[in-house]
Structure formats: structure tokens, C-alpha cells
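Accompanying notes for the structure given below.
Incomplete set of chains, arranged as in the complex.
Letters A and B mark the chains in the order given here, with residues in each chain numbered from 1 onward.
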Amino acid sequence: MPEVVFEVDQSKSMRDQAVPGHNRWHPDVPVATMVRPGSEFRVECREWTDAQIGNNDSANDVRDVDLSRAHMLSGPIGVEGAEPGDLLVVDILDLGACQPPQEYGDAPGQGWGYTGIFARTNGGGFLTDYFPDSAKAIWDFHGQVATSRHLPGVRYTGITHPGLFGTAPSADLLARWNRREQALIDREPDRVPPLALPPLRESSLGGQATGSLADQIAAEGARTVPARENGGNHDIKNFTRGSRVYYPVHVEGAKLSGGDLHFSQGDGEITFCGAIEMGGYIDFGVDLIKGGMETYGVSTNPIFMPGNVEPRYSEFLTFIGISVDHDTDTNEYLDATLAYKRACLNAVEYLKKFGYTGEQAYLLLGSAPIEGRVSGVVDIPNACCSLYLPTAIFDFDIRPSASGPTAADRGMSAVTS
Amino acid sequence: MPEVVFEVDQSKSMRDQAVPGHNRWHPDVPVATMVRPGSEFRVECREWTDAQIGNNDSANDVRDVDLSRAHMLSGPIGVEGAEPGDLLVVDILDLGACQPPQEYGDAPGQGWGYTGIFARTNGGGFLTDYFPDSAKAIWDFHGQVATSRHLPGVRYTGITHPGLFGTAPSADLLARWNRREQALIDREPDRVPPLALPPLRESSLGGQATGSLADQIAAEGARTVPARENGGNHDIKNFTRGSRVYYPVHVEGAKLSGGDLHFSQGDGEITFCGAIEMGGYIDFGVDLIKGGMETYGVSTNPIFMPGNVEPRYSEFLTFIGISVDHDTDTNEYLDATLAYKRACLNAVEYLKKFGYTGEQAYLLLGSAPIEGRVSGVVDIPNACCSLYLPTAIFDFDIRPSASGPTAADRGMSAVTS
């Protein structure tokens, strides 16, 4: 086990840690600690909402969550010798839920995690037009396997990964982000959910910054929700153990930060908080490819190589969607987002025939190791996406047959009161 | 080897076969042959353009291709007892390039295949704004492996599959298609490439229909380009050997038709004709789940279970894209199509550093067994897609390293004169 360079006490807010983390992207968040290229180290993380969600049977906490506090990130970790234009090579050596002596407790990651459907009026989600209310599933961990009292009949091995890691943006890059995202917001400023999130002073945390620097970070700092040129909230389920990521470096020292650990997630993380969310630890190795951005033509996003220990499934039931809104019989042009949405809805309808509620099906598709593929994007006018559901995660036969589905009472998810 | 129920002479146009196929979707295309549930049979196919493309070093044929003739489909195969509301269970037992005595010849599939970049003014493609001109790569088959004189350094096992199979639409369903697609065209009627393709009398082929029925099919028949509620041109690379597909049945007898065989294809088939295109054969088994559409909640698209013999790769280099047009620094809202486009462009830039031309890189990404995943679609405003390139398909080391890429003269694709 490598040295812990960023410690988290899970009984306290990120704000109250000895060395607090941050929840905005800004070049001037002070470095929490420095490491050398070639070194290995451990970073401890809070669950992304700073543990606002509880291990209970009500989704009220999800409905009422304060999103201005998110994501709570650990870092920044400075890397000696890193300069703009380099590639920061980051090996994900291991990661997991909270370890002794913090293995049990009230914070997500302390032996349990959750998946949430966020309310349309507070966060929303991929299918928010169909599922506007909050719901929740609590998951228990059994080694690499998760089960949920809110989703009986399902048991699977998680592809554990960090939802969000990245380097700090330069001042120029940050300015570009703020400019282009504001332009998007301006297209439809009153939309619910909004098109994007501008900087927000409320609840801003700038690490060890105080005074005017803290104010500046609060005023300018980019929200952590989307993925951008520094990495960020990719929510790519395949950033798992053994992965190697090549991050663009935009500032001296690279300033690696992250968190939002997921015990498991399906492609798309479709409920918005679709992963099994948790705090925990992540072990990194770092190195540099000097000048690597130019050498390898990496001008925008990181590149990476996934690890080789993802759970092995060999049988899948696959749902297809195309870029037609079948509810209104409206065709869109090569819209892969819509196509994937329809594939998800098709899967939900199918699962309901086996006794799950729509919310349960939606929570399952967000958190289980499903694959979502861009299958066809050139056959005008219909993009085609496909969603691969491993059949082995169910303890009953989920395949179609002449004898019909085995319906059963499969309970329900946590809902709001 | 099962009985051949639809024969093709590869030296002749589909139009001139003893039993011709069809190139429009229409409920009244006459059945070519009937089969029983439980039976297994072989269908022979023409390459999708009816063999307009040649095994040569010029892309002029791609530039000048007559798309009104496409796709040339084999069928319809009627299934005894199939009624609207059933699910037609279709096992893909085997498929491949043309067999003896037609294994050599001038038609794609006779020992060779091709991948094409279509011209912006004649078909276009996913990256047509970046690659407006035609280009082409010819592939030679070595068992399940393909190599190309236009793409040296690459050798891979194809995930062979049919690009296009489906059942006939009902008259009502056809009318809906025509209505909603025309509505889309009407948004921007003069666009190049167009938003969608309306029915077109020119080059229409209605199987064995003649006279007024042939006229009606030509007038009303839906173009075969997109995937729709009957299946159709999914271009899902995972419809491979051993797959089982459950097609909705919309008309008596189901009327299964198809073609557009691909020796290999990457997710997205990004060059439009991005697969390795070929004629050949496909062996099917069919069965019925009576009333299965209602039983399993299948109201729009087919569902399927992929086969278990896809080539096994364990190491991937992954490119990420987000829904930002970095050329203009414009943000779009959760646009997975744009995100995948950027992932593709990032991969192209990377491959150019190893000595490939942009066209070669584009042709490679269309045809090799790459995976394109919808990684995140909820982190406003940026959808995130990822593209997994298997490293083992290259005969040199494609991974990033401190020593930089091994550039070499890697020739060029076929281009236009």
C-alpha cells in the first residue's frame, strides 16, 4: 500500500479536513501536496456530494440534495517537473471503498453506496422526462460484488473506477470554458434542468485558499460537472484498476485532483447519479511524457488504456434505439443521444415485464456494468445505439423465450415521501 | 450447410437474378420463398451497391457511385405462421464472403472487399466536414483476417456481420416513416448531404413485382438507409456468428430481407461505407415467439443477443470526445453524436503521428473492430463518448511512450483522380 498523500476523515465534511480539497476547477487552487514522477501514492476521497445521502429507505435526501457543494475533490496533487504541453501518465493501481479503521459508518463508501434518480427540478437525468421524481437504491458491498435490498434478484461484480479526475486548467482555458458554456446557457436561460452551470459562489471550496484567492476561485472557478480538456467528470466506467491515463498538462505541476469514486456504473451513468456512489481511496502511480501533447497530437481530451481486470461476461441481452422519438413519431438527424435514450427506454419496458418498477429498472441500468455503444451514426437520418445488459447479473433467466418472462414481486426502490 | 433458399449469381446485377431481390421497404414486395419455423437455410447476398465498386487503386468509383440503387437486399423470406405482434427469432448461424464456385471475381466479396469514404456531395459521412473527398481501401481476406495494400501495418480479425436485415413494415408503419422523415427533410430541404432520403422511383427494384405493384413500391417504398422499427440498416457490428435476433413482425409471414454483409466494421461505421463491404452468404435459423412483442414489451426496435465468437482483444488505446466543437469553441448540450465525432477526430490526429494520412486513419477507424461507447450522457453540458482501438491490430507499437511514436512511410489510400 503506497503512502497516503491526501487524507480524509469520513466523519467530517471535505471543508473541515486538515487539508481540505476543492469543488471548483481553477488554476490557482493551492497544491495540497507534491509528488515526484515515478512515485506511487494513495489519495482518500469523499463521496461526491460530501455525504449528503444516507443509508435509509427514503429518497427525500436525493430530492433535496444541495448540488452547489459538488463535486468534492481531493487534491490538487502537484507533480514535480510537470509543465504545460506534457502528458501526465497516471496509473490507477487500485481503488475501493473506505478502508480500516473507517470501513463502517454513515458516509457512502463505508460498507455501502447508493444510486440515485435526481428530481427534474434538482439535477435531472437522462430520462428525466419519464422519471421526474427522485428515487434511490442502497447497495451493500461483498468484496467486489454489490447487492441491493431495493433491487432484489440482481448481484454483480463492479467495474470500480473514479468518476472524476483531472488536471487544473490554465487561466486561458478556464476563460474559454466559462465563455462557451455561458453562450450555451444563453440559448435557453430559463430551462429546467439548465443547459449548463455557470460559476457559483455559493458553497465554493478552494482548498487551502483563503481571502481574495478564495473569492477569486469562487467567482471564476468552473463547475465540476462536465468532462473538459483537463479530463474532469468523464464518468467512463472503464477507468478501472490497471488503467493508464494520459492527461494533458495545462499548468506548472499539473495539479491532479479528483474523486467521485464509483463502485460500479453502466455506460452513460444514465440516472445522473447512476453509479453506485461512494467515498474511499485510490492508489496512483504518476510519470511524465515531456512535450507529449504535441508529440502525440493530444490537443483536447486525455487518452487512456483501460485495465485488464474488468469482470468478464459472455452473454448479453441487447436493446437498440434509433433517433426517433416514438412518443411523438418525430425524427431527429443522427442524434446518438436520442438513440441511446430510446435504447434505455426499450430496456426499461422489457425489465418491467419481469416485475421491476420503472424506477428500479432505471436505477439498475445506471449502475450495472452495461455497455452502451454508438453502433451506427451515418445511416441518415437515424443514429443507432445499442445497450448490452449482461444476463449473468440476474438470479433468474432474463432471456426471451416462448414461455414468457418469469414475473415476480420484486419490491421497489426507495422513493420520496 | 443448410439449403440455399435465395441464390445470387455474382456476375449479374440483383436486378437480373432468376429471383431478384429488392431495394425498397414495402409490405407488398412479393415473397421470394417460404420457410417454416424451426428451419435453417442459406441466403446469398450482393454487396450493397450492387457491385459498383472495383478492386483497383482509384476512388473515382466511390465518388461517382449511384446511391439510388442501394441497398440491394435478398428476400423477402416468408415465415409460415408469422403474424403481426409476433417476435421472429433469427439465429445467425454463419456468414461469410462468396463461396465456391464464386469465390473469385470482380464483385466485392469474391476474395476481397473495400471500405469507402463517400464524397460530401454524394453520400457524405460522419466526418464529411473534415474529409469531403472520396477515398477507398481495398482489403484482402485470409480466413477471418483482413489486410489492405492501402493500409500497411494493420491486420485484424473481422467481426463479420450483416449490416442490414429486417422484416417488412406494415402499410401503416410505412406511412408513418414517410411522414416523419419528410417532416425532417422539410426542416432544411436543400441541405447537402440531405437530412433524410424520401422515396425515389429511380432505380427502384421491387423483387418479383411488376406493373402497377412495382410502380407502387417505387412510389411509396422507404429507402433502406436507416434503421427503423423493422430492424433495417442497424450497422451493429455485433450481429455476428452465433447471434440471436428478435425482430418485430409487422405483416403476415414476417417477410425477412437483408444483405449489406460486412467482413468487419467499427462501431459507428463512420465513413458511411465504413465497413469492409462484400457480397456473400448468410445462414439463418428462424423461429417464432407468438405474441412476443406484447409479452416482452418490444414496441419499436428488435432486441438481440450477440454471439460468443467475436475476436478477443485485451488491450485498447482509448480516445475521448466531448460535446464541444473545439474548432469553434462551441458547446452543445449533451450531444453524443458530436462527442463521438470528437473522439474519432482525436484518434485520427493520433494516428497521423505514426505516419498515416488522415484518410487512412479515417478508413481504419471505420472498418477495424473498434468499440464506440456512450460513456457519459448526464454531466451537463458535455456528453462524453469513448473510442476503443485494439492495439493488437497493428504490427508496430501504437501505445504512447516517452520515446515517441514510430513514424514510417505508410503509403496512402486510394484517392480520386
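Heads up, the rule we're going with is that a residue touches a chain if its C-beta (ideal position, glycine included) is under 8 Å from a C-beta of that chain, and two chains touch if they have at least 3 such contacts.
Predicted, not measured: the structure shown is a model, and the values here were computed from it.
Assembly remark, whole complex in this entry with 2 chains visible in place, copy number of the identical chain is 4.
One rule holds for everything that comes next: only the chains that are shown with their structure count from here on.
One copy, chain A, sits rotated relative to the other, chain B; on C-alpha atoms the angle is 180 degrees to the nearest 5.
Centroids of chain A and chain B (each the mean of its C-alpha atoms) stand 32 Å apart. Contact residues of chain A toward chain B in the complex are 87, 89, 124-126, 176, 179-181, 183-184, 193-197, 225-229, 233-238, 246, 267-272, 274, 289-290, 292, 295-306, 308, 314-322, 324, 326, 329-337, 340-343, 346, 349-350, 352-353, 371-386, 388, 391, 399-402, 404-405.
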